[in-house]
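FYI, not all chains are in this one, though none of them got moved.
Lettered A and B in written order, each chain numbered from 1.
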Amino acid sequence: MIILYTDFTLQGPYVGQLKAAIYKQYSNAKIVDLMHDVPSFDVKHSACLLNSLIQYFPEDSVFCCVVDPGVGSARQAIVLKVAGQYFVGPDNGLFEYLLRSNDKLQAYKISWQPAQLSTTFHGRDIFAPIAANIAQGNFSGIESISLDSITCFDWANDLFEIIYIDAYGNLMTGITASGISKEAILELNGTKIQFAKTYTDMPTGKLCWYVNSNQLVEIALRGQSAANVYSSKIGDIVV
Amino acid sequence: MIILYTDFTLQGPYVGQLKAAIYKQYSNAKIVDLMHDVPSFDVKHSACLLNSLIQYFPEDSVFCCVVDPGVGSARQAIVLKVAGQYFVGPDNGLFEYLLRSNDKLQAYKISWQPAQLSTTFHGRDIFAPIAANIAQGNFSGIESISLDSITCFDWANDLFEIIYIDAYGNLMTGITASGISKEAILELNGTKIQFAKTYTDMPTGKLCWYVNSNQLVEIALRGQSAANVYSSKIGDIVV
């Protein structure tokens, strides 16, 4: 299974061309669109979110991840093998949280280049064909490298920030729910936030936090868009 | 064929995770996204719309339907078998119109629970795996129940209301077109509406009604968004 994780949005031909490039290389590929609206050009929050989602995919999944503000520049193109799953994408921090959370890792550099390479669409031209190859057990075009050659960042382990806002206006944070007590009172722009078990347990009109379906702390207003009512955006600090 | 009918929107990881859960259970599943923008949290209008769409799908289709404002509460999780098609989802009225329109029905309760169950995402954790099982002819995890145990509502058979607004601003109603004369003059907020056969027969700038491709009465303005011009929304009354 090849899983797509990009900031392409569903507008335009980009996702369709990515898939066509995969099918060209591997006509029986099974492709799942995980997200195409990950925080746009925002590697840090996309990296944190990705780490919370991969547990729901089978062991031999190949993730084709493209959040790549530096496309066309000198950044490496890489592949990581993490506990049986493969991650293909740019070496810009997008796999930072995967790297930290796991100790059995292998890193590869993509050395292959297509005959025709666009300057703006390495997703289609490089990452898609490599992901298609790997999903078929073909590891040509990549070369083992040391983990030390992967670019690393000093972002916090738990991001006390909003990392994603869904269509309902719920505010997903980068806080691992298992690391925080149900008694904890969080705070967003001066508003205190208590725990609630489910949507239906939430008092109307009051921000609550709960453990979302990806095991992250999420903040919501029952029946309303917390993002609109509190003018929240990705990157806002939660304390 | 497994057909997805939800109010998840295409934002966020929700649809992708639903599909991954299906493929985990049934790796060769064929999945069709019917709609992910059904009226949000709005069981009545989603139920009416669903009933108009199922005729275009093969007999052995399995519909995975998730409009579930009460997720995490005590509402049952059910499966209905209606004329060869299966419907998996919450017992909250979403299948009300299917139940009325058919007499050869079988009802089941989902008794299976996964090892890990989130409080907010039963679509991924319960409905998707059960739909995947049924599509493979595996009926474990569900138990036959009496039709009387399904929650019923007293909504009108034909909803003289707007039940869905499409991207063009066309206003879909819950009125079955075969039950209404082409001479009928409808009315929306005081504006009279005549019948037109096709878009190209419509006079410019005048609301007309026609039989849409799902056999429902639909109201439109040629070349404009009726919804914008008439500030219409789902639930508005048509007389």
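Just so it is clear, contacts are C-beta pairs under 8 Å (C-beta built on N, C-alpha and C of every residue); 3 or more make two chains touch, one makes a residue touch a chain.
These numbers were taken from a predicted model, which means no experiment stands behind them.
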{"item": "Copy number across the full structure, from 2 displayed chains", "value": "3"}
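Methods note: only the chains that are shown with their structure count from here on.
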{"item": "Chain centre separation in whole Å, for chain B relative to chain A (CA means)", "value": "31"}
{"item": "Contact footprint of chain B on chain A as seen in their complex", "value": "1, 3, 10, 30, 32-35, 37, 49, 53, 56-58, 164, 166-168, 197-200, 210-214, 223"}
{"item": "Residues of chain B touching chain A in the complex", "value": "8-17, 19-21, 23-24, 27, 40-41, 69-73, 118-121, 124-125"}
